[in-house]
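What follows is a single structure, written as structure tokens, with notes after it.
Note that this complex is displayed minus one protein chain, with the remaining chains in position.
Chain nomenclature is as follows: A and B, assigned in order of appearance, with residue numbering initiated at 1 for each chain independently.
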Amino acid sequence: MNIADYKNVWVFIENEHGEAKNVGLELLNQGRILAEGNKEKLIGVVIGNEVDAAVKAAIAYGADEVILVEGEEYKDYNTDGYANVMVKLVEKFKPSVILIGASNNGRDLGPRISARLATGLTADCTGLGINEETGDIAWTRPAFGGNLMATILCSNTRPQIGTVRPGVFKKAQPDTTRSASIIKEEIRTPAEIIRTKVVGFIKAMDESAVKLEEAEIIVSGGRGMGKPENFALLNEFADLLGGAVGASRAAVDAGWMPPLQQVGQTGKTVGPKIYFACGISGAIQHLAGMSSSDVIVAINKDPEAPIFDVADYGVVGDLFEVIPVLIEEIRKSKAS
Amino acid sequence: MGNILTTEQKELVEMVRNFALKEVKPHVKELDEKGEFPLELLKQAFDMGLHCLEIPEEYGGSGLDYQTTAIIFEELAKVDAGYAISLVTTFVALRSVIAAGNEAQKKLFADIIIPGAFGGFCLTEPNSGSDAGSMRGTAVKDGDEYVINASKCFVTNGGVADVFVVFASTDKSKGVKGISAFIVERSRPGITVGKHEDKMGLRLSNTTDVIFTDVRVPADHLLGKEGTGFITAMNTLNVSRAFVGALAVGICQSAIDEAVKYAKERVQFKKPIGQFQAVQMILADMEIQTEAARQLVHHAMILMDDNKPVVKEGSITKTFCGDTVVRVTTDAVQIFGGYGVSKEYPVEKLMRDSKVFQIFEGTNQIQRLVIAKEMFK
Partner (left out) sequence: MDILVCVKQVPDTSEIRIDPVSNTLIRSGVPSIINPFDANALEAAVQLKEAHGGSVTVISMGPQQAKNALKECISLGADKAVLISDRLFGGSDTLATSYILANAIKKLGKFDLILCGKQAIDGDTGQVGPEIAEHLGIAQLTYVAKLEVKGEVITVQREHDEGYEIVEAKLPAVVTVVKSINKPRYPSIKSKLAANKAVIDVITAADMPEINTEKIGLKGSPTKVKKTFTPPRKESGVRICEDTGRGCALKLFEKLVAAKLV
């Protein structure tokens, strides 16, 4: 492996039903910084079927080039098909860096390809930089449940691969006038190679519910909510603000909220504009999931709760008294 | 106690503690308020094998020694003594079968209990408590069966047991020496269960009347010989007294833990109250009494593991533990001050749970008679 042969920063543009997911577009923004740092190109990689929208988005959000691989067999994400494509692309084009959004599928794909390529993968990164001495990427990520941060280097193998947390980096302003070259690669994966098959889907969230990952405002409840019925108050508050409802691990473990709404180190990580933490003590594992929020508002009866160490606005009070009044005031101001 | 336990005992205690704190403790307050029997939580205890700790391995039990069993019961009682006593009572009934039964009977009893069931001990009647010998229940031989007519009260697990050990008179003319003991399966026709007692404490345990009307059991369900029932009952109670002491110690420890925690947090006159000597004196006495009670339990267990008689030691243990738990829990309420009598705080429940330990398994007055009798031998 000759390190010098490997150039350029790739961003995996994960797509769903042909539409690019936010995380890939976020990574184009940060990827630009890394590419420029090493004077290289920023290339989006799109795999799927009928993915014009995703390709357009990749260009609008900053890709210098897009490598596109299409095929019926890539319509739904599957490990074997996508790994086959990525590895063949890597062998042909030799990228120096690959950024993959740390969605479930991203974290499914990353290790499969890094093992096949016998190269290094750093998971769930919250910080990306360039290591001054060597020009390698410096990958920063949380470990020990968020208690410790580690900066990792992959100096001796290529490509350097990392899965990156959604919501940590912000998308650039899209520019639909941008143009970029689209490189179509013909890579098919025969059916026998694809060993898993998507046969259905169970929707667990309301059609109209705002998705946690995309929400600009999140209202989250923890142990302080007391019982599941009380989440109705948070639902009302979130609806009013056009936001999503999340929960701490304590609330999910108690069965008050479904696992898909858990925010935390082992749940979803979110980076909204405002995060309301209601009755949440602020254990490190929870902070690890929401610390990249722009503004954190905490409401908790306990003045010693660790959440107050990170809150921009810390309200020491009873959430059952505070939130209804807040709802009232916001309603009034909207009416006027 | 830490330095006396073996590594294996420590691991078992840790395992039981983990289970009790995670699964049982969160529900105790509500169950106590309602006086509700926690069947589902006890089923989890069955899964763990906590209902057959001392049943020998050859019958399918866990085959633990008495010391380890007592430690485990203390741990369960820390979380709730009513929960623990539902399991201990099965052991009490088993004890009678072990004391007086033959192999077939031991197997019969074990086969019912092992898959996950409760046992009951039917001795007390409305008119015969301390004066057990004056019981009115009868068992009349009829061919190769006995017909039992008895009205038993204060039966722990009365409403949930699948098998009972029942004491009834086979010969009224002989008084105490005419009482016999029987294994009676719940499935036998003629058994009715009375109402569940609405009790001051141990509210998670099920206590009912059990009435036997012309209940027929095969003759091979007689434990030992006719007329030996009273001795069987006494042999049983000698052993079970020490176990009941272990439960009392568990309540004491819970009371101490809560009181210490409160004393560290509650601030008066600008200091945590635990820094005042008045409070420290009370806490230290609670600790001394509880540790002494615990050591008595363990000494009795050591004797029992060594197959030595424990007539006096069982009574001493039960008496001291019973008196101690009442004193310690009352002191705990005192430490909490006004909050101590509030149901929002955990100690009033412990005080309510404690009183019966001076009463059941033979009142502390009867115990003192037993002890005195032994002293004069």
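In the analysis below, contacts are C-beta pairs under 8 Å (C-beta built on N, C-alpha and C of every residue); 3 or more make two chains touch, one makes a residue touch a chain.
Everything quoted here is computed from the prediction, not taken from an experiment.
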Displayed chains contacted by the hidden chain, counting the whole assembly: A, B
The one of A:A63, A:L128, A:V168 or A:A283 in touch with the missing chain is A:A283
One chain is left out of this view; which of A:N29, A:N49 or A:T79 touches it in the full complex? A:T79
Residue among A:G24, A:G62, A:P95 or A:P142 that touches the chain left out of view: A:P142
Absent-chain contact - pick from A:G18, A:G71 or A:P111: A:P111
From the list B:Q44, B:S128 or B:Q334, which touches the chain that is not on show? B:Q44
In the full complex, which bits of chain A touch the chain not displayed? Write them out. 76, 79-80, 103-104, 107-108, 110-112, 114-116, 118-124, 131, 138, 141-157, 195-205, 211-213, 241, 259-260, 265-266, 273-274, 283-285, 287, 291, 295, 297, 299, 303, 308-318, 320-326, 329-330, 333
Missing-chain contacts mapped onto chain B: 8, 11-12, 15, 18-19, 23, 44, 47-50, 53, 62, 64, 72
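Convention: only the chains that are shown with their structure count from here on.
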Centroid from C-alpha atoms only, then distance chain A to chain B, rounded to Å. What do you get? 56
